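Removed from the display is one protein chain of the complex; every other protein chain stays in position.
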Amino acid sequence: MKSSVGIIMKTALKERMRRKELYIIVILAILLLLLCSSDVTSITMNGEAVTGFSNMFLLMHTLVHFVGCVLAVVLSLGTIPKEYERKNSHLVWVRNISQEAYHGGLTLANVCASLSAAAILYLALGVYAVTKGHGEVLLRMIPAFLILSLSISFVSLFVSVMSIKLPVMAAGILGVIVMVFGVFHGMIGLFKNMLGGLGGKCMSFFLFLVPDLSGIQNAACHFATGEKMEAHLIFVLLFSLWVVSLGLFIFRKKEA
Amino acid sequence: MKLFKIGYALTGFLLAACTAFTGSYGLSKTDREIYRRALSLENDMEKMGFSEFSLADYKVRFYNGNCDYVVEGENISKEDAVLDVFAGTVWEVEGEYQVLIPTYEKFSALFDMLGAAGTVSQGMSEGTMAFTEESYSENAHVATIWHEAFHAWQTNRWQDEIDALMKRVNLSAEDNREDIIVREADENPKAAALFEEEMVLLEKAYEGEGEEKKEYILKALSLAEKRREILPDSANAMEFYLENLEGSARYVESLAYRSLEGDKAWEEHYMGEFSYEKGSGKYYQMGMLKGLLLDQTGEGWQEKFSLEEGFDGALKGVCQEE
Partner (left out) sequence: MITVTGLSKSYNGKKVVDDLSFTMKEGKLFALLGSNGAGKSTTIKMMLSLVKKDGGRIEIPEDALLGYSPETPYFPPFLTGMEVLLYYGVLQKIPREKLKVECGTLLHLVGLSEEKTKIKFYSKGMLQRLALAQAMLGNPSILILDEPCAGLDAMGRIEMIELIMKLKTAGKTILMNSHILSDIEKVCDEGMIMQKGKVLRRFTKEDLRGGESLETIFTKTISGGIEK
């Protein structure tokens, strides 16, 4: 099973590399870098222009996380449905490759592609840090990225698993909802308390189900800047990844 | 495949265990520490002089978004939330007034979000984009507990007077106080200008000394009188309520903060430059400033402070004493 999953993942990734998506992401990263390195004095924070490193780093980190999650949805949405649309699945199923292995390989490719996209964006952040004379954060940014990658992986995995059973549009919408609830977890948590009533209860329910991706983003940022970080959030996300990955075993296609 | 499934299940079990083990249950350490710190100010706050006012007399309910953790001394119990809203307030529970406050984490996040949103919207209307990173500290949360505890004390002492005041001007508990202030006071340009002038005079009084101080206070009081003449009764009642009840609570809060953070931080946090804003917030500042002026001019004013004369009456009395 290992080699089947491996080659399915490798081939799916190769296909990704040849598509134009990667170039778009590189352009996004460059734009992000240009935005941050320009002297945009019309943005201030605490009375000082937001070209100051610590302010900008925080903003950029949040932006990278958000964009990374959006890309994870986009990159993960169509992979599995397309395999069945093209009937590529026929030649895999006839070779007694289990659905878990097949979908697992494709999902891993999605996750890798999403992480690669996020890494390019994160690299822009690193370049910014170096150009502003704060190269010391670079070393910490590597494990910080690993923490952030949990969040990106969750979104990618969730969308991939949903796309096994649901039509592409439905999986995409659900993926976006989960992503929004995750990325804005803290803010929605506050809002639901102000809302109250049935609306508040529905939001509470979704907030309970969706892990706190904004917390993970904060944890990664804190780690990169040398501040304290909570381990609990990371375990919650790892466990959520495990729970969602069960979908690879539970959701099955009836026909190839 | 069997080995894989076993490994997979074990991984899930391990992750679940780690998640459970690293989670915090009950009231967080931070909130417990905040409560402890609030209680530790009892001796300092007792010196203020408000008769029989003690934080220890009131239970504090920390609301975490799902339930209340009720703290009284060393005891902490978990109860259903009495109010599903993010606010520091006083609430009557089974016949007694209790302090209700969100947990530090929630309050801090709310504060940051509202502060940032407010600053961004204000900045955007000015053609710039601004953020505020002023974060809500633990000591600020301690001070908020004292603010709400003081409200509990006020409610116990003056509820009848408050009800009578509102009834006199045909206001009820359901009336939106913010609306009344904005509509009847803020949108009256003359009244707004008089308010600003009054604040300037009070600030000058605070900086001044001796006779100069009293002169400024008396001038400010006469402007306040002029305002009352041009505003409707409902606005006057509301302003009186806010300035004396919220203002005095802000005064107490600021003293608690000063005890913990020191004079410099206190000054930065509470004595910043005044700018007129619509709504009730400015009355907190005015009331607090009048309390500080009474500290400077009239020793033991807290003992005599009442809703009959309020801050203005007390200041007038002090200035006219000699």
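By written order: A and B. Residues from 1 in each chain.
Here, a residue touches a chain if its C-beta (ideal position, glycine included) is under 8 Å from a C-beta of that chain, and two chains touch if they have at least 3 such contacts.
Quick caveat: nothing in here was measured; it's all calculated off a predicted structure.
Shown chains touched by the undisplayed chain in the intact complex: A. The chain not shown here is touched by just one of A:Ser4, A:Thr62 or A:Thr225, and that residue is A:Ser4. Against the chain not displayed here, chain A makes contact via residues 3-4, 7-8, 11, 14-15, 18, 86-88, 90-95, 97, 254-256.
The rule is simple: only the chains that are shown with their structure count from here on.
Interface residues of chain B facing chain A in the complex, by the touch rule stated above, are 1, 4, 11-12, 15-16, 18-19, 22-24, 65-66, 84-86, 106, 109-110, 113, 123, 127-134. Chain A makes touch with chain B in their complex at residues 1, 42-46, 50, 55, 186-187, 189-190, 192-194, 196, 200, 204, 231-232, 235-236, 238-239, 242-243, 246.
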